[in-house]
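For this view, one protein chain was removed and the others were kept in their places.
Naming follows writing order (A, B, C and D), and every chain is counted from residue 1.
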Amino acid sequence: MEFDFGPVITYFPTLLKGLGVGSLVAIVVAFMSVVGGLVVAVISVYINKVLSWPLRFFIWLFMTTPLLLQLYFLYFGLGEWILIPAILVGILGLGFHYMAYNADIFIATIKSVSDGQYEASRSLGFGHGATIFYIIVPQAFIRAIPQLGNNMILMVKDTSVLSAIGVAEVVYASQYAISVTFRPFEFFIVIALLYYVINIFMELGQAWLERQTAYRR
Amino acid sequence: RELDEIRGDVFQVVNSGAYPPFSFVDTQGNLVGFDVDIAEALAEKMGVEVNVQSSPWNGIIAAMVGGRFDACICSMSDTEERRQAVDFSDPYYSAGLSVWVQGSTDDINSIDDFAGKTVGSTLGETGNQWAVENGEGKWRNQTFQGLPSMMNGLTTGRIDLMIADDVPVLVAMQENAPDIKMVDVGELPRWPAAISIQKNKPELLKALNTALAEIKADGTYQAIVDKWIGEGANIE
Amino acid sequence: MDFNLMVEVTPLLLKAAWVTIDVSARSMFFGFFVACGLVFLQSFRFAPIRWFARGYISVVRGTPYFVQLLLVFYGGPSIGFRLDPITCGIFVGAFNIGAYMSEAIRGSIESVDNGQTEAARSVGFGKVQTMVSIILPQAAALMIRSVGVLAIVLVKNSSLVSIISVVELTYQSQRLIGSTYKPLEIFTLSALMYIVIVYAVMGIIELAYRRATRYTTQ
Amino acid sequence: MSTEHQTDTPMVEIRNVHKRFGDLEVLKGIDLTVNRGKIVSIIGPSGSGKSTLLRSVNHLEVIDQGEILLDGVRVNRPDMNGLIFERHINHIRQNMGMVFQHFNLFPHLSTIDNVTLGPRKLKGMDKHIARELGMELLDRVGLAEKAAVFPNHLSGGQKQRVAIARALAMQPKVMLFDEATSALDPELVEEVNRVMRGLAEEHMTMLIVTHEMTFARDVSDWAMFMDEGVVVEECTPEKLFSNPDQERTCHFLRKHLGDNH
Partner (left out) sequence: MSTEHQTDTPMVEIRNVHKRFGDLEVLKGIDLTVNRGKIVSIIGPSGSGKSTLLRSVNHLEVIDQGEILLDGVRVNRPDMNGLIFERHINHIRQNMGMVFQHFNLFPHLSTIDNVTLGPRKLKGMDKHIARELGMELLDRVGLAEKAAVFPNHLSGGQKQRVAIARALAMQPKVMLFDEATSALDPELVEEVNRVMRGLAEEHMTMLIVTHEMTFARDVSDWAMFMDEGVVVEECTPEKLFSNPDQERTCHFLRKHLGDNH
């Protein structure tokens, strides 16, 4: 097999555009899944037993089915009643998927903050809510950083699955280019490289963040 | 692989499996369709054992270039760019692009009317390439993975119109009767559909072309057309 | 909902679900050996061997799974490496999950308090014996948890092997939708099947976990 | 809250307090009065209910019977519920400083923030003023130069001193100490005791649970010996440690002083 990276260069701007779309989705999803996961976790640990059951069901549902299927479901399945644009479906699907995973982590780290912390805060006169907000959540968050980082790294790779519902991220962009140029391997190699570089930066970022917070644990 | 290698083994043929009536899975789980029957007929003429499989579009191209399968009999259009990477047999049918809209739409009568609309096409089809190359700055393109999702997109209003090979849509309409109609927007390009194989396999290419000519000559071809496309249809 | 259709396609989907289970289970099985190998390589004193293992893990974890599948399955034959789709799915799956698993295994081994090693060594146990009799039994609980999560990820990611023409649950669903035009019915069915599979995996993990932690909860 | 009360109201009053955990009755009717500016030590064997009693004063344990008053105001209010009680108890707790055996500093906050979080968020104190107050308190416990350090970088003794400063920052009426030094290396005990002696000199009202007999004897105005959930005897520390009335007290002290001397 001979390689010819000429077509890759021709279509590189398209790939970059795809990368931009993918990054946008990833950033929104990261924000949504971390904040959402935290909210879900706090609710299910602290606030309301009744409310926590549907939330647990939600986590369970998103954790037990493949992302691809969830995306199809939101896009085509729900499409019979309500039309959600592909990119929004992608954000919601990925967002909920990782929200479930993150919630799971936060539940564990919230529980790992010792009762002593709760009591110390209460004995200063902080209320239940204030204790959760000022004492428990920040500590749970710091403890969750390593695992959250891993999840976000996985999530970035999963943005490639969005090509299945037509979100114009980088894999999607390459699919078009491949179907025109018939140069699949060249594009796959370049895409793998792009992901790898992004991944390295994310890992560096994660390590930095862990170092920055290590002394606060 | 070359022909002599295939003779000692099995002729591996691939299609997308999601492109009725050319290749699809019936509710019994069998891979059937026009392309499948053609593959079997050709194999019989060539005197080789055949195994027809399906693979998503991405895989098909990679398979052809990398030599994973021996031939793609999958309604693939024969274009100049693709010839850089694979070899094509003589055409085995000719597909025509057609434009489809919802039953109630009446403002699309020419390509100029596409302006500002969302145009759907399916990944890997030449219609997709045409739409992307010509649509720059005029209309929005949306690519689907397969006709079913595109038709779903059209009926639910995700797209305003779709460009697709006509036969599959016509067949799908017989099955499902969705509220869509074909509109005439003037001349659209036509590409012949051909069998693609790896480059530089002259023996295999020759055998395929010979077999193709034979099934056309002895009526096998027309029987397959009658079975899948419609009685007496002419798609050459 | 078209229930007749759902009944009609259930056997087909079940067959595809079996492929999903088969590919995942065997990837997991072989992946475990890959993981152990990687953990072992990382304990070498000779640095280049360690670098190799680290590099391998980094690349596998840093690139999308489906690109790995495509490169091996379709690119393989041109260097004389030709596997049938299912074998290839298992092969790539094992080498992919193995990289993740090796990190999980290493993490759980490292999570055992260093005092345990010291106590065992001070009794006179050798390195290997300490690992086998003292560290691994204690690491087992955490290992089961984190490897278990990977098993679930693997089941779900097995939907990606469709790209190399393995007809597993997701791909079969797509193909059936292609001929029936009934996404809702078919997706509901296959989602249910995934839930059952994943639930079964979770059950197994939970049982194994309970067994491994008997001594802390007695 | 305090101004309206006469200065002879006891600071803490514990009246007939009962507490059970499941089948186990841990406090079987405890009475104790801590007068303003006085220091009361509670000693007793492990499991006798000392911590439970102290935690009950802070309402970290909900007592089953009896009542507890802080400066004449009742702490436990079975008649109140939900948010009303929540407000009541948060207010009460601001007037009590609690120091735990395991410090329970907030690891995500620097030393100074540990100390000032309460005043800032609960009393709405201005950031700069809170900081000044915090620095003053850290200085008082000898840790002014550690203001920016995080708890994990402190030794046990330093942690406990910060915990005391944190409690003092709320300007409590009474300080509760639950074995404040028993998780510390022997070397570090003295630095914490020194801070506690300082508080004593400033006439802070204190209720101290401790295993350190010598310190209890030196510092307190009143001592109470508990066993199995009842008050065995209470008197001045001089008497309790040298000439107790009860055989149980004797036995306990003999064992304890015997070990340490």
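Operating definition for what follows: contacts are C-beta pairs under 8 Å (C-beta built on N, C-alpha and C of every residue); 3 or more make two chains touch, one makes a residue touch a chain.
Predicted model only: the values in this text are computed from it and were never measured.
J.: Would you mind spotting which of D:54, D:98, D:117 or D:189 touches the chain that isn't drawn?
T.: Of these options, the touching residue for the absent chain is D:189.
J.: Applying the definition given at the start, please give the residues of chain D touching the unseen chain.
T.: 45-46, 182, 185-187, 189-190, 211, 214, 255-256, 259-261
J.: In the full complex, which residues of chain C touch the absent chain?
T.: Chain C touches the chain not shown through residues 113, 115-116, 118-127, 129, 133-134, 137-138, 215-216, 218.
Throughout what follows, only the chains that are shown with their structure count from here on.
J.: Just by CA atoms, which chain is the most central one?
T.: Looking at where each chain's C-alpha mean falls, the closest to the middle is A.
J.: What is the chain whose Cα centroid lies farthest from the Cα centroid of chain B?
T.: When every chain centre is compared against chain B, the largest gap points to D.
J.: From the C-alpha centre of chain B to that of chain C, how far is it in Å?
T.: One centre to the other, that is 36 Å.
J.: With centres defined as the mean C-alpha position, give me the chain B-chain D separation in Å.
T.: The answer is 82 Å.
J.: If a residue has to touch 2 or more other chains to count, which residues of chain B qualify?
T.: 58, 62, 65-67, 152
J.: Give the residues of chain A touching no fewer than two other chains, as numbers and ranges.
T.: Within chain A, residues 1, 76, 79-80, 184-185, 188 contact more than one other chain.
J.: If each chain is a dot and touching chains are joined, what shape do you get: line, ring, star, complete or other?
T.: Chain contacts: none of line, ring, star or complete; other.
J.: Under the stated touch criterion, can you name all the chain pairs that qualify?
T.: A-B, A-C, A-D, B-C
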